[in-house]
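Presented below is the structure to which this report refers.
On to chain A.
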Amino acid sequence: MRLQYPSDINIILVPCTGKVDVLHILHAFEKGADGVYAVGCMEGDCHYNSGNLRARKRVEQAQSILETIGIGGERAQMYNLSSSEGPRFAQIAAEMDEKIRNLGPNPIKLAKKKAA
Partner candidate 1 sequence: MKINTPSKLEKILAAGHLAVTSECGPPRGSDPEVIVEKANLIKDHVDAINITDNQTSVTRMCSLAACIKLKLMGLEPVLQMVTRDRNRIALQSDILGAAAFDIHNVLCLSGDHQSFGDCPTGQNVHDIDSIQLIQTVRHMRDESKFLGGDDISRSPKMFVGAAANPFADPFEIRVPRLAKKIAAGVEFIQTQCIYDLDKFELWMKMAGDRGLLEKVSILAGVTPFKSVGMARYMKNRVPGIEVPDEMIKRMADTPKEKQPEEGVKICIESMQRLKEVEGVRGFHVMAIEWEEMVPEIVEKTGLYPRPSVD
Partner candidate 2 sequence: MIVADRKPIEEIIAEIKEHEKILILGCNECVTVCEAGGKKEVGVLASALRMYFLNQGRDVKLDEITLERQCDHEYLEEIRDVIDQYDAVVSLACGVGVQFMAEKYHTMPVYPGVNTCFLGVTEKRGLWTERCQACGQCILARTGGICPVSRCAKRILNGPCGGSTQGSCEINKEISCAWQLIIDRLKALDRLDDYEQIDPIKDWSTDRAGGPRKVEREDVQQ
């Protein structure tokens, strides 16, 4: 399968989405990411039992903070899929790409440019 997905998505590999912390998500935005999404295993299928569930809670926490500070909570998302779902992975990437394009660039990036 040679599936296409948007080329400006930077994939960071983690052993489990349970490794993803609020801080990682916030730092990504601070560095200029327009959107961040975590892709975990299907709920109930975590090799470490609850890594993906924790990730979801952390994404939600990041959403709430991003909303409060005016960046927009919907820029952070959580998805679940199984490792055999290549097409679904590509579909999610396209979906997220479109969502973020509609939202426009991360305001932090613009503010930084202005400040410089």
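The candidates came about this way: all candidates are chains of the complex that A comes from, given by their letters.
Criterion: contacts are C-beta pairs under 8 Å (C-beta built on N, C-alpha and C of every residue); 3 or more make two chains touch, one makes a residue touch a chain; residues count from 1.
Keep in mind that what you see is a predicted model, and the values were worked out from it rather than measured.
Engineer: So chain A is shown by itself and the numbered options are 1 or 2; which of them touches it within this complex?
Structural biologist: So the chain touching chain A in this assembly is 2.
Engineer: Looking at the complex, which residues from chain A come into contact with candidate 2?
Structural biologist: Per the touch definition, chain A meets candidate 2 at residues 21-23, 26-27, 29-30, 65, 68-71, 107-108, 111-112, 114-115.
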